[in-house]
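These notes concern the structure reproduced below.
With one protein chain held back, the other chains of the complex are shown just where they sit.
A and B label the chains in the order they appear, each numbered from 1.
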Amino acid sequence: MTEDRFKHDEDLFCSGHRACPGCGAALTSKLVTEATGPQTILSMPTGCMEVTTTPYPESAWGISWIHNIFENSAAVAGGIETAYKSFSKRGKEGYTDKDDVNFVVLAGDGATFDIGIRSLSGMMERGHDVLYICYDNEAYMNTGIQRSGSTPMGAATTTTPAGKQSLGEDIRKKDMPSIAAAHGLEYVATASVAYPEDFKRKVKKALEIEGPKYIQIFAPCPRGWRHESKNTIKIARLAVETGLYPVFEMENGRITNTMKVKDRKPVEEYLKVQGRFKHLFKKEGGDEIIDYLQEVADVNAEKIGF
Amino acid sequence: MADNPYKDLKISKGAVVEPRTTLVNKTGSWRSERPVIDHEKCVACGNCEKFCPDMAVKETENGKFEIDLDYCKGCGICAEECPVKAIIMEKEEK
Partner (left out) sequence: MAKMLTGYNAVAEAVKACNPDVIPAYPITPQTDIVERISEMVADGELTSEYVKVDSEFNAASTAIGASAAGARVFTATCSQGLKLMSEPLFSASGMRLPLVLAVANRSLSAPLSIWGDHTDTFAERDGGMIQFYAEDVQEAMDNIAIAYRVAEDNEISLPALSCLDGFILTHVQEGVEPFSEEELSGFLPQRDPIYTLDPSNPKTMGAYARPEHWTETRYTVHKAQLKAKDKIADAVEEFADIFGREYGLEHRGLIETYRAEDADVILVALGSICGTIRYIVDEYRKKGEKIGIVRPRVYRPFPVEELNKVLEDAEAIAVIEKDISLGYQGGLAIDIKSAMYSTGSRIPILNFIAGLAGRDVRKDNIRKMVEQTKEVRGKNPEDVGFENEERWDSLRTEILPGDDEL
C-alpha cells in the first residue's frame, strides 16, 4: 500500500505508468497536465506514451483522454473542439462551455513529423482551437527505435544502424516548428524537459490564445538514445547549451524570445554521452558528421540568435 | 502479472477506462537502485520532485521532500539534478 503521507489523488498524470525509468516523454506528460489543469481534453496518438499509460483497464490520466489511431490525433482533437463549439452555440445542456475547456494533443515525433502530418496540417489550416504538443524523442521508440523525420543526422537507430557503409541516419532533421509557423500560427514554441518552468509557461501562454498552437519539446529517451536514465535532464540541457536544440517562441512567424546560451558548448559534449552517436567518434567519416552537426548548431545560433 | 486484480472486472463499453487507475501498479519493484535523501543537506529546492517522471517524489506534510518507493523506478534523475548532492543512489538489497 502507498503510504498515506504520499498524496497522489491530485495528480492528473499518475504513478504506476509503464514508461521506462528516466523517460523524457513521461516527464513531459506530467508537465503538460500541471500546466493545463483538469479542464482539459487530451488527444493522443499511438505511441510510447499511449501504450505505457493506458493498458486496459488502467489509465495514468486524471483528465479526459482519448486515443484513436496513430495518425489522426490532431483531427480527433479538432472534432472534439468542433463538437464543443456546436454544443456552446446550440446551448446543449450538461456541457462545459467551450471557452472553459483546453483542447490539447500530446504526440510523439513519428506521429507528428511523419504519419500524422496531414492531420496536423489540416487542423492548423482550419484554425481549430487546439494546442498541439509534440514530445520529440527523435525516433519511433514504441516500435523499437526506428528513425523518423525527426531523427538527427548521424544518429544510429534500428533502421539507420551504423555499419561498414553507414554512419547512421543520413537525412537531416525535419524543421517542424517552421512548418507549423508556415500555417500562419499565432504561436509556435520549442522547449526542453530540462526547463520545466519555461515549458509550463509556454503551455499556459499558448492556451490563452484562441486557435491552433504548436509546441515541440525535446524529451530524451534513455532506451532509444542509449544513455543512462539519470542523464535525461543533463542531455536535454546539453542540447540547448550546444545550440543543437534551440528553445524559442515564435509569434506570427517571428521569433520573439529565445533562451540565451552563454558560452555555447561544442556539440561533442552532447554527442559523446549518448550511445546513438558513439560510432561518430570511432569510425572514419564520423568527424565530418560531427562537423555538420556543429554547423547546424552554429547556424541555429546565428539564425535564432542566442 | 502474478495476481490479476481485474479478473472479475466486466469489460466496459468501448473499453473505456476510469482515470488514475495505474496507481494499483507498483512500479517500485522495477528498481535496482534506490534514492536516499539526506535531509540535513536538502535545501528543499524541489528539483527532485520537478524532474521525476514517475510522480514518486512528493513534498510531504512536514515540508520535506520524500521518495514514494512504491512507484520510484530508480532512474536516478533526482540524485543527478540535486544541486547540493543530498540524494545518493543505493543498491537495492534483493
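Convention: contacts are C-beta pairs under 8 Å (C-beta built on N, C-alpha and C of every residue); 3 or more make two chains touch, one makes a residue touch a chain.
Since the model is a prediction, treat every value here as computed from it, not as a measurement.
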Displayed partners of the chain not shown (whole complex): A, B
Given A:15, A:28, A:119 or A:216, the one touching the chain that is not displayed: A:119
On chain A, residues whose C-beta touches the chain left out of the figure: 38-41, 43, 50-51, 54-59, 61-69, 71-72, 75-87, 89-90, 92, 95-96, 101, 118-119, 121-122, 125-126
Hidden partner interface residues of chain B, rising order: 4, 11, 13-19
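Simple rule for what comes next: only the chains that are shown with their structure count from here on.
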Distance from the mean Cα position of chain B to that of chain A, given in whole angstrom: 23
Of all residues in chain B, those that touch chain A in their complex: 6, 9, 12, 15, 17-27, 30, 50-56, 58, 60-61, 66, 68, 70-71, 73-77, 79-81, 89
Interfacial residue positions of chain A with respect to chain B in the complex: 1-3, 5-9, 11, 13-24, 26-27, 30, 53-54, 56-63, 65, 193, 196, 222, 228-234
